[in-house]
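Some chains have been omitted; the remaining ones sit where they do in the full complex.
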Amino acid sequence: MNERVREILGWYGSDNPGTLANLWRLMNTGRLAGTGRFVILPVDQGFEHGPARSFAPNPAGYDPRYHFDLALAAGCNAYAAPLGFLEAGAAEFAGEIPLILKLNNSDTLSGGKDPCPALTGSVDDALRLGASAIGFTIYPGSAARNEMYQEIRDLASEAKRKGLAVVVWSYPRGSVLSKEGETAIDVVAYAAQIACQLGAHIVKVKPPSAHIEQDAARKVYEKERIPIGTLAERVRHVVQSSFNGRRIVIFSGGESKDTASILDEVRAIHDGGGFGSIIGRNSFQRPRAEALAFLRQVMDIYAGKK
Amino acid sequence: MNERVREILGWYGSDNPGTLANLWRLMNTGRLAGTGRFVILPVDQGFEHGPARSFAPNPAGYDPRYHFDLALAAGCNAYAAPLGFLEAGAAEFAGEIPLILKLNNSDTLSGGKDPCPALTGSVDDALRLGASAIGFTIYPGSAARNEMYQEIRDLASEAKRKGLAVVVWSYPRGSVLSKEGETAIDVVAYAAQIACQLGAHIVKVKPPSAHIEQDAARKVYEKERIPIGTLAERVRHVVQSSFNGRRIVIFSGGESKDTASILDEVRAIHDGGGFGSIIGRNSFQRPRAEALAFLRQVMDIYAGKK
Amino acid sequence: MNERVREILGWYGSDNPGTLANLWRLMNTGRLAGTGRFVILPVDQGFEHGPARSFAPNPAGYDPRYHFDLALAAGCNAYAAPLGFLEAGAAEFAGEIPLILKLNNSDTLSGGKDPCPALTGSVDDALRLGASAIGFTIYPGSAARNEMYQEIRDLASEAKRKGLAVVVWSYPRGSVLSKEGETAIDVVAYAAQIACQLGAHIVKVKPPSAHIEQDAARKVYEKERIPIGTLAERVRHVVQSSFNGRRIVIFSGGESKDTASILDEVRAIHDGGGFGSIIGRNSFQRPRAEALAFLRQVMDIYAGKK
């Protein structure tokens, strides 16, 4: 199975061995080790949505150590969180599971139609906490996007020099986009492409809908008859849009929903050639035993067992 | 009693021994030494509200040495102030009481609905003045919040490297919040969470009211039946929102009021598991003897004597 | 033939031997080696227009390696692209063909009449990827032009210190310009001059129309009877406007069109003394064999064979 890992590492020929080793680590941890597939636990909702909205459904999650343990017990590839959450458990769980330090975050106390996250961590923080990668959110479509692109340019360059991997959350958002447009297939594929062009090793996007937002794009989708009827087809298009599948693209779970519909979504991601899922609320807002069973099902799909 | 101090230090496993020693110092000073509880004297009102509004009620407070002496005589854990006030007494009182250098401050000569404090001190100032911690104010909700978050990111990282502790004043404020919303339970809990995620060792918030500001939050509070009826319950929720009680959260006294109502508030903070109070105007605006008696009463509550 | 190359290098007397060597490399690669003429393949449309609009017509282009190979097989002087595309092939094709790293890019998810590209790469990225030059887009006419001019000031200065060449895409755009004005002869000539004054070694502009945008300019064009009737004359005027032909000026192909009209355009550029073409969509959106045949025709014109 490590052949697949080696194949994937082969796509990152410009990176130094330190970064490759951290990508290797992300791919050789947990129940999906060696498959080139990913299930990552992200917990930045405390910052992004507030504590009660995030943790009241399963109060064990107020404790930062809970999420390290959950990711570990579930066999995730990695655990991603902001500075404070990682600082509160990185020593206790040192080495047990690859960490991704989110370097920027948005809160929802203040809003705005063209958001820009705040920088909340540094590459050197990632080194001292033993993280394997930095995480960074961009909002393509926001009037403030240039600021984000320039920040990730600098942070990614520093991270690569210091042997870390770069994970980019690419979430279209901004006053020029309709709400529906944020997950439109043309927009999500574009967002994935932008993240790749910015130098991301791993890109995270939302599962795309069949909606097309941009007129200029619609002409091409229609003319070239790009298949986007099913989620699997749309995932395939997003993967193709990510350097023809030569960058790792994973998909977020979004708001908590019922298990069956998530598993359907995961099957479609798997069928479309997606590399995996990053599942936050649907994991940590369930009771631990239920979350573990649920994540096992997700991983079984990616492992081709179901 | 030092068992409790050691237990608390155990929550900060990512920190170096220098920072741990300064946290130890804050917890082993004054009448509450060894209890893991805090009463801190902050005097930044000269900067924030102007001298007459701050010191005319008790003119002794115009003299910077007065506050060192008051904190010391009262048996506070620490004294917090801006650069100038600390410079004016730090040599004379060197070593007598842990100092917290406030690194940013706002004046009220100029206003605005989305405030951002000015940087008024540095980590190296804290070292040369012998402070144990830096203090920093963030205004979650302000349109300028990103600037503050990025400043504390850099200052906290430097402070931790140099062995200092980090105290964050987290005061929701901004054009998107109603006046009532600034102390709403959902907003205060969120503000505490943000400070923790930004890497604060000690968080200071205002005592929360039962008001809920955000619709998205209200649904959760109602659905999960989070108890917020009494101040003690609300304090408990804020403490839980601070990494499940694994970060030190203290509460401000707010505007000066009558002694009885403050002591009631302190009792509720104590009952709710809050770690202590930071009491400025209610201390230094009273005559010295009265202030000492008052602070003794507050400390007795935290010490479990009343 | 190297006499011509030496002559051209003689125009850049302020540059250090490292930069001269990279200019030499650009002029001594491919089918036009030694002629002082250029055909460059640029592929930044994935970032600028989105993946489907760029690559669906010829899906092989989703793969970043395709473009390295195309430029190489066609005998181009260089291949220009943003960070991600170069990172995805620079090791595999190391040394095979000179690279130009585009340091800024715009996406079209968000718009505005006065655009400013985001910084997406650095001079140090160019060094580590083995690029011969940096590429940078300015929008003269945009209200945000000063920001771009200052960025290229800094980046060009750094690139020259580190021995790289500087290629400036100069595209007039902004709320003060009519759509027609963006390619007006006075405006294009002015844009070329600005790029030269900013220190570009190589300037890229669009083929100019006979329209004159600015009243103040029109008076002079009429009074001095500057010949602008044919494209060749207009090209000659642009070349003259680029330090009397002592800076390399190349012309973009623009939107994809039929082969015959492009070849006519190329002949005019050649006749007018233009140094070459930079042809993106008209190359990579055709099937590979067709693209190679087409580029061969273009090069033959510049080589004086047709």
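The chains carry the letters A, B and C, assigned in the order they are written, with residues numbered from 1 in each.
Definition applied: a contact is a pair of C-beta atoms (placed from the backbone, for glycine too) under 8 Å apart; a residue touches a chain by one contact, two chains touch by 3 or more.
Everything numeric in this text was worked out from a predicted model, so none of it was measured.
Because all chains derive from one sequence, the complete complex can be expressed as a copy number, which is 5 in this file against the 3 shown.
Simple rule for what comes next: only the chains that are shown with their structure count from here on.
The angle needed to superpose chain A on chain B by their Cα atoms is 70 degrees, rounded to the nearest 5.
Measuring from the average of all protein CA coordinates, the nearest chain centre is that of A. Centre-to-centre separation between chain A and chain B, using Cα means, comes to 36 Å.
With centres defined as mean CA coordinates, chain C is found 58 Å away from chain B. Residue positions of chain C touching 2 or more other chains: there are none.
Within the complex formed with chain C, the chain A residues making contact are 11-15, 114, 140-143, 145-146, 149-150, 153-154, 157, 172, 174, 176-177, 186-187, 189-194, 196-200, 214, 216-217, 220-221, 224, 226, 237, 240-241, 243-244, 246-247. Residues 46-47, 49-53, 55-57, 59, 62-64, 82-92, 105, 107-112, 116-122, 124-125, 128-129 of chain A touch chain B in their complex.
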